[in-house]
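Every protein chain except one is present and positioned as in the full complex.
Right, chain A next:
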Amino acid sequence: MNFRELDTSNGVKAAESSFRTKVVLAREIPWNGFASSNSITSEQYNLISKYDKHTDAEKKEKFAANSASYVNFFVNFINSTSNIEIIQYLLTLINEIIEIDPRAAGAFSKITKDDDKSYPYSVFFRLLNREDAYTNLHASIALAQIMCAGKPTQNDVESFFNWILKLLRKNNSSEVEVGLIALQSLLLKDDFRIFFNNIDGSALLLNILQALSTSSVNIQLLYETIYAIWLLTYNKDIAAAYSGTGLVANLVQLVKTVAKEKIVRLSLSTLRNLLNNGKSNEEMIDNGFVRMLNILNIKKWGDDDIPADIEVLINGLAKDIDNMSSFNKYKTEIISGELEWTPVHKSERFWKENISKFEENNYQVIKHLHQILKTSQSTPLQLSIACHDLCEFVRHHSRGKAIMTITNQTRYHGYDVKSNEEVKNQALFALQKMMLNNWEYLNAK
């Protein structure tokens, strides 16, 4: 794909938009000359001269009155000419009229040709292979919209998806972006979502997202990727299939780390689609999304859709937390970091019954407690609860002390110098218990 005329430093869409308005639409196509040299009939000249360079409303009216003739003229002229400038111009007109009046896509899908079964798709397919990114992009968008409106053959759909998949696997981010943009128009139709999922497209998108998340510099590409995934998650089956793949963790991470509002917006919207599908809810809770949501809920947003999505997510997850066992509730509390003196902390029975569960996921809960102690931003309340819980763990777990030694025992010394009485108390208490070798024996006495 050749981007020579497009400056893609701000993403493909920005490049396309400035090239479209500044170069392509500024062109004067000599319809007059074509008419006098009999390249087009006088009727066709009549059609195009009344249409070209007019306002959107006039174009809509003209097109609606004579859609079949316009559709045939556009497609046939693109098919017959090899002048790249005219092709670019006409493709722009086609996408423009579909944008102005979405019903136009239906009109394009209805034209046929006796000796070509995949007409009019074949005309656009040929343009996908030209060495011009603008033409490729516009041809693919037009193709996608016309396919959504019409009934393309399995073969046509497959070859179009293959073209997109090839782009998505490229290293050049602009080429990937073109593929994603084409995909966005195509995935509006549920059949195509299923088709795309069947050819492992959803996994490929996740790969792209994961590669981007780690080195997230290209916001626009990130946005387009999430956009495509967002569209896929409207299908319940695909949304359920995404659970367990790490998509939820990725999106939660994005919401946490990326400040850009449109990324947050789309990530939340995608998470909303994933809610209640497969094991997504558990994944969200495990990734500390509940705490994140509460923070996001306080923030002011310029976009009304964000608070709405946040509310749906909070309510959706609250139901799950209500249904959890006491240990899962405790775990959620620890992971979310919102520690409070809930009854379980002081319940002897809770520690006795659930002590083995602390080993789950390679001592995930213990690690979180350590994390709270390590970070300097923790509140006194968090610190005292963490101290208390760790010492309870040591007290009840048979190898508690050994585990504690391996992880980070020395940390505790730091806390008795902090000012807060409560923290000091808990920290000392914890230290005392940890240093006792035979506290059980002591208790018995």
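Here, a residue touches a chain if its C-beta (ideal position, glycine included) is under 8 Å from a C-beta of that chain, and two chains touch if they have at least 3 such contacts; residues count from 1.
By our rule, contacts and distances are computed from a predicted model.
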item: Omitted chain, identified by the protein name its UniProt record gives, among "Suppressor of spindle checkpoint defect 1", "Protein SEH1", "Eukaryotic translation initiation factor 3 subunit I" or "V-type proton ATPase subunit E"; value: "V-type proton ATPase subunit E"
item: Residue among A:62, A:130, A:170 or A:262 touching the omitted chain; value: A:262
item: Given A:85, A:190, A:237 or A:311, the one touching the chain that is not displayed; value: A:190
item: Touch criterion as defined above, residue of A:35, A:97 or A:231 at the omitted chain; value: A:231
item: For chain A, residues in touch with the removed chain; value: 10-11, 13-14, 17-18, 184, 188, 190, 223, 227, 230-231, 234, 262, 265-266, 269, 303
